[in-house]
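Note that this complex is displayed minus one protein chain, with the remaining chains in position.
Going in written order, the chains are labelled A, B, C, D and E, and every chain counts its residues from 1.
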Amino acid sequence: MPQPDHISALGIPDPAELDDDLRVIWAKCVENLGFVPNVFNTYSLRPQRLRNFMTMYNEIMLSTSGLSKLEREKVAVVVSSANRCYYCLVAHGAAVRALSGDPELGEMMALNYRVAKLDKRQQAMLDFAWKLTTTPHLVDDADRDGLRVVGLDNADIFDLAETVTFFNLSNRMASATDMMPNREYHRRDRA
Amino acid sequence: MPQPDHISALGIPDPAELDDDLRVIWAKCVENLGFVPNVFNTYSLRPQRLRNFMTMYNEIMLSTSGLSKLEREKVAVVVSSANRCYYCLVAHGAAVRALSGDPELGEMMALNYRVAKLDKRQQAMLDFAWKLTTTPHLVDDADRDGLRVVGLDNADIFDLAETVTFFNLSNRMASATDMMPNREYHRRDRA
Amino acid sequence: MPQPDHISALGIPDPAELDDDLRVIWAKCVENLGFVPNVFNTYSLRPQRLRNFMTMYNEIMLSTSGLSKLEREKVAVVVSSANRCYYCLVAHGAAVRALSGDPELGEMMALNYRVAKLDKRQQAMLDFAWKLTTTPHLVDDADRDGLRVVGLDNADIFDLAETVTFFNLSNRMASATDMMPNREYHRRDRA
Amino acid sequence: MPQPDHISALGIPDPAELDDDLRVIWAKCVENLGFVPNVFNTYSLRPQRLRNFMTMYNEIMLSTSGLSKLEREKVAVVVSSANRCYYCLVAHGAAVRALSGDPELGEMMALNYRVAKLDKRQQAMLDFAWKLTTTPHLVDDADRDGLRVVGLDNADIFDLAETVTFFNLSNRMASATDMMPNREYHRRDRA
Amino acid sequence: MPQPDHISALGIPDPAELDDDLRVIWAKCVENLGFVPNVFNTYSLRPQRLRNFMTMYNEIMLSTSGLSKLEREKVAVVVSSANRCYYCLVAHGAAVRALSGDPELGEMMALNYRVAKLDKRQQAMLDFAWKLTTTPHLVDDADRDGLRVVGLDNADIFDLAETVTFFNLSNRMASATDMMPNREYHRRDRA
Partner (left out) sequence: MPQPDHISALGIPDPAELDDDLRVIWAKCVENLGFVPNVFNTYSLRPQRLRNFMTMYNEIMLSTSGLSKLEREKVAVVVSSANRCYYCLVAHGAAVRALSGDPELGEMMALNYRVAKLDKRQQAMLDFAWKLTTTPHLVDDADRDGLRVVGLDNADIFDLAETVTFFNLSNRMASATDMMPNREYHRRDRA
């Protein structure tokens, strides 16, 4: 049988009955992406929380930052790899492929980022992401200094940290709700 | 020497130079709590991100939900215990003491929630919080069904999950920035 | 820069200088697959060991068994997921996609097999594979009985165990040699 | 309901029926502390073992040593933090607050000692305590040399080791018996 | 070169200069065992602590208890196996061989007790020993009830717990001091 058979284990409301502002967003997603990301469908069970999630997501992943969008997507995928989050690995793995134009790099980030040959800045950021995800209580000044050495200033470190922590949030929402990624992600930017 | 010697390892802006809306919030905090929580000071390095954080926090912890405020605070503390997050254990440990009127219960949540004698609903929620925090990739239908058995509906499970995931975010921001809790939390509601 | 920049961290001999029997196999690979799998290139540093590896691989993965070839490939991918082995996840993830005709199923096996909806036989086999990989010292009669309940006889359990153990060998050879998968695997059977 | 509802999950004998020497100790505890520590009540199920425990405790924690009493109490709390032992964290957390006059330092030791700013001697001792508690099989000459560098001689290392190991004993007795700390500890030395 | 080259990494005093009571014990050991156990040599660096250690050891391992001496030795070896303590595995592995007359059983306890075919009482005691050693914070009423079901009363559970916790102490003293077992243990009771 083809996988999967649901969007969220907690069920989702009928999109036609959502508030106007959300239906506008749904329509834009279809226009731009061809589909509504299932994370939005899942969160629409609690509309105000969806709005907050989207606001935070847009600020962290799309606003101006010392970290490029590709860097942020790589961090997202490495965090999701540490947490073995199926939804985020599929959706953001596609984003790394799209932004980098390097499908193998996307796979490396998802499966074991240590096999990639990275410059020192990328390596330091991804090592920090892994440590902050898996053993946050061990993060110390030496870790922050390791980021400064490769050129990150305090605002950059803040943005890196927030990217890591945001995916620690969203990975766990996906696991808690058994959230399934839209099929379209799988095939994108493979060539 | 008395601990600690800083608020955030990334530094904080001069509060007098914050945007008007934030200065209003700072003043309200002083009025209501006697101090500005250091998590706000830490986030003020990136003002728009602070606004988003406060909006999400207020919705998750203070809005109407099938989970009581005390239940949400217990979840916050148990997640922070799993992650050994000093800031959140101090700040939300105080909240559990205040809301429950039981200082020992607050300590139990912070140090090892398994020693507390809890009813089945609380036990199931805290076990779920621990598992979703420490091994999110292992959460499955049996875990969700365990919550349903003790009376949680899908919206309740969503709210529980979001509380857990939010503190997995904020715990890691505290660790990433070496955020120190305000001293006032330590002494509150100990009697 | 495109990834990766090598086949094996230990270097590989010039294929033109390999023994005749190996050059025949190389030619067959090119004819059938379009390329020589890099695991063969890596092992060719020690030709007799390559021959033994191929013999064992063919018997375990391709010979008659109570486990179907797709079942064996799923086991291979789940073991490689537990060990976070980039090479094997890429190469055998492609095999699951090819044999199942279900690209999403391949991704699920590679990223977190617990998100897949599986029948009891598959579930039991993959749970056994994960446990035998990550905590072999805890495997006991209850685990073997769990396989018998879903219909495996002693020869089937032997074949399952050998598949699991073989990939615990090959995953570690890939990690020890930083073995990089051939690019062709990435794009195969994605549609 | 207020926590907890018992002293030891294994029950305790009637204090009035204890041997004379123990009743004298009980009386002294009440005189000096205001209560009999529940660890004594718990151990009184096996009186000779209680006597041995008290003798060893007094020698390790109170006798002359190259480690100050506060240093030994910090070690006790860090070991108990690693083991998440509720009883010892409450009882010895109070001792760190009392001896240091710094309530925040006590909380730091209990919740995550790495957030404290410590001199090199303290840092080395607590890092050793954590490692010897959580991964004793990995302790090696480099760890002992790290203690020597900050000024510990062989007798000091012995005393440090014995403090660590004693709390690995008592933490587990508390967990095995679900030993509950006396309420009085919670409020002491918070100001 | 033959192993090992020392008794304790912290050095040991000249036995001829020990206090009279200790020299009497040394002489008795030589008379009864043929040698002075190196744990005594190691502890003699701090004579009073040695006396306390011997008193506690004798009470726990040799006094009257609901657990037989062989049962206590098995527990000692399983705890030492969990902690990978070379000294205690060698010394108490020999004791299991001697008391049981079954050299293979001694090896099983030391290497992986789960491979032994045990009656329910032994199995429950050893499972409890492993859990209390490796994850003390997870021990709960269900674990104690599991011991009651196989016939242990509260005093037996206390004695079992104390045996487990004592070897969590002595294993770590051995690791902290790199304590080497006397050679004589290796060959004893192998036939």
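General observations
Here, contacts are C-beta pairs under 8 Å (C-beta built on N, C-alpha and C of every residue); 3 or more make two chains touch, one makes a residue touch a chain.
These numbers come from a predicted model, not from an experiment.
Put simply, the missing chain touches A, C, D, E once the whole complex is considered. When you scan E:V75, E:L89, E:L152 or E:A176 for touch with the missing chain, the hit is E:L89. When the missing chain is restored to the complex, the residue among C:E59, C:D102 or C:D189 that touches it is C:E59. Taking the complete complex into account, residues 9-11, 45-46, 48-49, 52-53, 55-56, 59-60, 63, 83-85, 132-133, 136-137, 139-141, 144, 154-155, 157-159, 161-162, 164-166, 168-173, 175-178 of subunit C touch the chain not shown. Residues of subunit E that touch the chain left out of view are 1-5, 81, 84-86, 89-90, 102-105, 107-108, 110-112, 115-117, 178, 180, 183, 186-187, 190-191.
Take subunit D: the residues that touch the chain left off the picture are 137-138, 140.
Operating definition for what follows: only the chains that are shown with their structure count from here on.
Shared contact partners of subunit C and subunit D are A, B, E.
The most distant chain from subunit E, with centres taken as the mean of CA atoms, is A.
Seen as a C-alpha superposition, subunit B sits on subunit C after a turn of 120°, to the nearest 5. For this pair, subunit B with subunit E, the centres built from the Cα atoms lie 44 Å apart. Across the assembly, subunit B contributes residues 84-85, 112, 137, 140, 178 that each touch 2 or more other chains. Chains that are in contact with each other form these pairs: A-B, A-C, A-D, B-C, B-D, B-E, C-E, D-E.
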